[in-house]
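Left out: one protein chain. Kept in place: all the others.
On to chain A.
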């Protein structure tokens, strides 16, 4: 289970709003993305990064993953954002406009330098690149492989539709190709895929439909613009009771199989082998996060003793 981190909900919080920052600990999203980019007006760029630094330093009892969306590295703010915020130890950086592998590699290099300077483990700071243009989507595979720090690819539909010179619709049909391409790149690399925001905070049905679509395609999480959206997203990503029950049966069956000295066994007339066990394990990890099962299954249950 090492390295597994549930990222169903990644909530954006503006970096220049103290009242919202101080509420970060209370919301039960999996990750927070503190925004220094689009949410922060030019006149407040400097103030915001210092506010975020103070907040992170005081947030000692951390109960969720903390990412910071910096300004793009080709702006005059991007480097300064890193310099001020990294000593306060966020978990990672959300990199906007990650259009090419080179952009991500540059961030990777900078992070390594900061890690050396801060005397922390190399690789401590993760990267969540935003694929939010036609170029970024085309380069998805290269980007996914550009740094070992990347734990997921994020698709950003707002900027993507702008770069395509199209409107974003409620049904999102125009996003289909881009969504799948980002997914392929992520799955091929074995990392997570995070879907774009849903901007209409009052439209919970629309949010649910879009999240269901994203989940069906293979996305593992979604970015959010308002805490009210967390519940719907978690609800969609929660395994269904029958899925949990089946997963428990699969684990039990494979353990029985191992006792018999085989890696394959039939369950209810269907073959249970490694991919089925892997899927069951993922369901049970998610179920654990939702409080649907009491214990986290151990590695040995999935892979068998060495």
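We adopt the following convention: a contact is a pair of C-beta atoms (placed from the backbone, for glycine too) under 8 Å apart; a residue touches a chain by one contact, two chains touch by 3 or more; residues count from 1.
In the analysis below, contacts and distances are computed from a predicted model.
S.K.: Suppose you had to identify the omitted chain by its UniProt name; would it be "ABC transporter permease", "Citrate lyase alpha chain", "Cation/acetate symporter" or "Glutathione-dependent formaldehyde dehydrogenase"?
M.R.: Listed in its UniProt record, the absent chain's protein name reads "Citrate lyase alpha chain".
S.K.: Specify the residue from the set A:145, A:226 or A:249 that touches the hidden chain.
M.R.: Looking across A:145, A:226 or A:249, the contact with the absent chain belongs to A:226.
S.K.: Looking at the whole complex, which of A:23, A:169 or A:262 touches the chain that is not displayed?
M.R.: If we include the chain that is not displayed, A:23 is the one touching it.
S.K.: Per the definition of touch given earlier, which of A:190, A:275 or A:291 contacts the omitted chain?
M.R.: Answer from the full complex: A:291 touches the omitted chain.
S.K.: What does the interface between chain A and the hidden chain look like in terms of residue numbers?
M.R.: On the chain A side, contact with the omitted chain comes from 22-23, 25-28, 58, 61, 226-228, 231, 291, 294.
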